[in-house]
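Please find one structure pasted underneath; my questions will follow.
A single protein chain has been omitted; all remaining protein chains appear in their positions.
Now for chain A:
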Amino acid sequence: MFMKSRSRCSGSFLKTPVIACLVLFLTASLSARAELLIRITEGAGSAIPIAVVPFAESGSMPAGDKVGSIVQADLTMSGEFRPLEPSKMLSLPSERSEVYFRDWRMLGQRYVLVGQLTRNGDRIQARYELFDVNQEKRILGETAAVPASNLRSLGHHISDRVYEAITGAPGVFSTKLAYITVSGEGEQTRYRLQVSDVDGKRSKVRLESREPILSPAWSPDGKKLAYVSFETGKPVIFVHELATGERQKVADFPGLNSAPAWSADGRSLLMTLSRDGNAEIYRMDLASRNLTRLTDHWAIDTEAAWDHADRGIYFTSDRSGGPQLYHMERPGAEPRRITFGSRYNARPRPSPTGDYVYYVHQRDSAFHIARTNLETGEETVITRTGSDESPSVAPNGRLLIYATRQNGEGVLTVVSADGGAAYSLPASEGEVREPAWGPVTR
């Protein structure tokens, strides 16, 4: 009963008690920095061929991954590109005059990215150009500079620019992921809230606790995380300022405090509270801490998220027997049910463009991530794994991250929003779960 109440307290309709997940596949050693390793499991058939030529370098460069290979990895990860291996390139140009389009056409490439890096004191400057091979035209030509210690950010930035120039959608390679890792056993069990790049690199532990941490949620400016921590023995919602490490207890009411979600202006949080006796959804104004109750039903209402227009909310409710998704057009409106395909649909996450909502969906005793087209009501299951939870949509709406199990270990998997390409991010040790995709910050 205790475990059951805990999983309920997380504010999510978890199908397995939290604790049960922890016992499996734990490693004895403890590391404060459990890195995520990237493992590409599937490529998209219609990926665009692009040649990312290793960048020319002048001056001493920091050790570690080259900018070119970071860009190449990013583009591969998106599932929308198929970069050419550098060993197959006929030449390694670094500027326009050295690019022979005929050669690249022969190699079947649609685009070529060339560039050069120059060391300038403690900064590194990049000049890069993107060419359309068929039209023999330059479609991007830019410079960017970063501190020498920040070569990864430069790589991700260039990937974003290339992605946007070709697909028209903003790239998300410079965004961050937040997730929870679990390692150790019994007394040694540690929960860590971590933040990393989208490729799992440069992960940092932001909070470590002996008690569960759940439901991280990014503020729209990417500077804060809200989450639920059990460190005081009961679920409490904190807001954590990433730059300073400063934490604020924002919801510590009797009963459960769970499932925080930010409004687009970052001024208020949606949350599930049972202070009035039953799990209901509230909006808290963060400056005044004033609460507004948004739902009123004796069934459980939880896991709220603002819709893309920031006017209404999606949430999970079991008012019709099992968990189903509802949309409340504006606070106070009669909630309208939007999922009908099965007895279990939970944890809604609307796409930023407002055309889809993603959620956990049960079919034949397996849990998948599915999405519903909000205009046609058509439901599509988009994951092929079978114990999937916690979907989180990338800010450009093109990718989706979720937690699942692979060979018995808890991993994060990224798929394209239509279910095409996929890569997974296993923790180098222990379990990883509850991913939250951060916003695009400029």
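Quick note on the criterion: a contact is a pair of C-beta atoms (placed from the backbone, for glycine too) under 8 Å apart; a residue touches a chain by one contact, two chains touch by 3 or more; residues count from 1.
Definition applied: contacts and distances are computed from a predicted model.
One chain of this complex is left out of the view, and of "ABC transporter permease", "Cytochrome c-type biogenesis protein CcmE", "Cell division coordinator CpoB" or "FeS cluster assembly protein SufB", the protein name its UniProt record gives is "Cell division coordinator CpoB". Across A:Met61, A:Val250 or A:Ala299, the single residue that touches the chain missing here is A:Ala299. The hidden chain makes contact, of the residues A:Pro54, A:Gly255, A:Pro331 or A:Gly420, with A:Gly255. The residue from A:Ser69, A:Asn278 or A:Gln406 that touches the chain not shown here is A:Asn278. The chain that is not drawn here is touched, among residues A:Arg190, A:Arg267, A:Arg319 or A:Arg384, by A:Arg319.
Summarising the interface, chain A meets the missing chain with residues 1, 4-5, 8-9, 255-256, 274, 277-279, 298-300, 318-322, 324, 337, 340, 377.
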